[in-house]
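Left out: one protein chain. Kept in place: all the others.
Up next is chain A:
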Amino acid sequence: MSIVTVQLGQCGNQIGFEVFDALFIDSHCPQRLSSKRENEAYQASCKERFFSEEENGVPIARAVLVDMEPKVINQTLSKAAQSGRWKYGQHSSFCQKQGSGNNWAYGYSVHGPRHEESIRNLIQKEVEKCDSLSGFFIIMSMAGGTGSGLGAFVTQNLQDQYSNSLKMNQIIWPYGTGEVIVQNYNSVLTLSHLYRSSDALLVHENDAVHKICAKLMNIKQISFSDINQVLAHQLGSVFQPTYSAEGSFHYRRNPLGDLMENLVPHPEFKMLGVRNIPQMSENSLAYSTFTWAGLLKHLRQMLISNAKMEEGIDWQIRPPLPGLPNLSKMSLNKELHFNTSIANLLILRGKDVHSADLEGFKDPALYTSWLEPVNAFNVWRTQRAFSKYEKSAALVSNSQFLVKPLDMIVGKAWNMFASKAYVHQYTKFGIEEEDFLDSFALLEQVVASYCTL
């Protein structure tokens, strides 16, 4: 089943390119350990999901590119075409000549309705190329102007048009010390709107990825391209093919559907995060060997202590002892900074993958009281290695990991709103104070729900 990607704004387009590139490169990576037949099945599965066929054999990404200025889209299109590996469709992009000045309201209330039909037609064309549509990825930033406002509008549109298809928004969480003054307003409005119309919000934090580049990859001058490549690696390790069931060797047909069913069925809990291990520069890779036990131990502690990478993990944080009543357990967890999960999806790729011991992730202490580990924990596997990593593991989790950052953003936005700073820039384009209040209420509710796990 196919996934159609909508790349929005500068952020969405640059990341989208890296994602397709990572997927393509991985699926054509020479594999020493997998049989030829297995490899071909893997390639075919990845191809069906993300690329469509062209007459001269060059795969075309199933993507629609949208931006309000032409520069980034042109760069993205030419980078893909020059690579010779794959490309974007000739008529899959839409851009205008003007920006939106980081104004969310302008993106949502002006650009959105004005260009609704053109964008819808582009998406429709891409959908028609699919034999079967599993759903949509929408890649966008949360705090900018075009990506965020227009992204919220487009997602709502998709909700109306394709109500049965699944929608996952890949959201880029801005740097804590971002330069845009109104980024907190934009973030609040984006999140609240997406919470109503999207099925899952997969959040990538710029700060976290930046640290990975610095500490793990040892990159001295970190560019956006580096950050986006790390991000793409994370997404690839989640969405590349995996076996459909324990013991099967057929590849899963609908990973997006299976992921959503396992992680986000509850309407109040839609925030997802990705962690993967190992992550390192190619030079270091040659000198490292891994065991599943070691990888999983680190990954588990990353989950519990809310660490974003495998360096600098706080090993002091432990799950609470069983037998405590719920309320005291919750306050104890909060004191200990223990990250409670609702549900987790573990994806294992590589050699001896069936021998990995998963008991650590089935511990009920990791999870909230109203969901048993048998329902809350799922694992996908494939023997075929990912990229150049002989063994790799990714964890998609619905947990409390975003409560603090979210609370902080809502708090800052509220302080600004209380003094009505810059609000007129939004009311000028139809976003009323009511809308702000509704958004605050919704996000406060989300924070409260996650806190009382």
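Definition applied: a residue touches a chain if its C-beta (ideal position, glycine included) is under 8 Å from a C-beta of that chain, and two chains touch if they have at least 3 such contacts; residues count from 1.
In this text, contacts and distances are computed from a predicted model.
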*asked:* So one subunit is absent here. Using its UniProt record, which name fits best from "Calcineurin B homologous protein 3", "Guanine nucleotide-binding protein subunit gamma", "40S ribosomal protein S11" or "Tubulin epsilon and delta complex 1"?
replied: "Tubulin epsilon and delta complex 1"
_Absent-chain contact - pick from A:Met260, A:Val274 or A:Ile409_ = A:Met260
*Thinking of the whole complex, not just what is shown, which of A:Gln98, A:Ser369 or A:Asn415 touches the missing chain?*
A:Ser369
*Looking at A:Ser45, A:Thr76, A:Ser165 or A:Ser399, which residue reaches the missing chain?*
A:Ser165
*Of A:Asn56, A:Ser132 or A:Ser355, which sits in contact with the chain we cannot see?*
A:Ser132
_Touching the absent chain: which residues on chain A qualify?_
1, 131-134, 164-166, 192, 195-196, 254, 257, 260-261, 264-268, 369-371, 375, 441-442, 445-446
